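Then we have chain A:
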Amino acid sequence: MTATVLVVDDSPSVRQLVSNTLEASGYATFTASDGQEALDLSEGRRPDAVITDQNMPRLDGLGFCEAFRARPGNQGVPIIFLSTDDADTLKARARAAGAIGWMIKPFDQQKLLAVMGKVLPI
Partner candidate 1 sequence: MTTDAMDTFRAEADALVESLEAALLKLKDAPDDRDLIDAVFRDLHTLKGSGAMFGRQDIASFIHSFETAFEDVRAGHVAVDDVLVNISLAARDHVAALLADPSAGEGRAILADLSEHLSRALVGAAPDWRLQFYLPSDTLALGGRPEIVLDELRALGAWEVTAHLDRLPPLAAMDPTQFYLGWSARLPGDTPEDAIRDVFLFHDTGLDLTLARSDEGEAFVAPALPGVDAVSEADKPAAAPSSLMRVPSERLDDLMDRVGELVIAESRLVELAARIGDPGLVSVAEDIQRLATAMRDTTMSVRMTPIGAISGRFRRLVHDLSDTLGKPIDFVTEGEETELDKTVVDRLTEPLLHIIRNAADHGLEPAETRLAAGKSPAGTVRLAASYSGAEVLIVIEDDGRGLDGPAIRARAVERGLLSEGADLTDDEVFALIFEPGFSTASEVTELSGRGVGMDVVRRTIEDLRGVIEVSSEPGHGTRVTLRLPLTLAIIDGLLVEVANERFVIPLAAVDEIVELPAEHATDESGNAFLDIRDTLVPFLRLRRLLSSTGEPDPHQKVIVVTSGDGRIGLVVDRIIGTNQTVIKQLSPLHAGLKTFSGATILGDGAVALILDVPQLVSKGQSVTEQGRHAA
Partner candidate 2 sequence: MNAISPTLSPPATGDVVTFALSGEVLAVPAACLREVIEPVAVTRVPGASAFVPGIINVRGSVVPLADLRIPLRATDAARTEGGKFLVLELTLGGQDTIVGVIADAVHEVTRIEAGDLETIPPVGTRWPAQYVASVGRWSGKFVTLPNLTAIFADYLAGHLGHGTPHATHTDAPHDAETR
């Protein structure tokens, strides 16, 4: 079964860049433009991993993380945080909210794939 990644970002260009990179490497992706949409979509389709931005309208990354983790069946799905902010406080909060790791923007495609490989190898 193809490994499916949910990509959550309010920037269409980042969404597209991330999902194109992943799909070119053999992952399947689906995308959401904010935390709330991601939550709704993940009701019907359980991703094998999630990559999410922090700053988004309606529901931000941390909020999504907590809500997503709270739902039964979502234990053990790795969540990676995308952030422009390298502050340790955010890292700690993200971890507490249920993210396994984070990636600092900007990143190149190789870095993205290397990181994905650590949580969801193809």
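Picked so that all candidates are chains of the complex that A comes from, given by their letters.
Keep this in mind: a contact is a pair of C-beta atoms (placed from the backbone, for glycine too) under 8 Å apart; a residue touches a chain by one contact, two chains touch by 3 or more; residues count from 1.
Fair warning: this is a prediction, and the values are worked out from it, not measured in the lab.
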All of these sit in the same complex as chain A, but only one touches it there. Which of 1 or 2 is it? 1
In their complex, what parts of chain A are in touch with candidate 1? 49, 75-79, 91-92, 95, 98-101, 115, 117-121
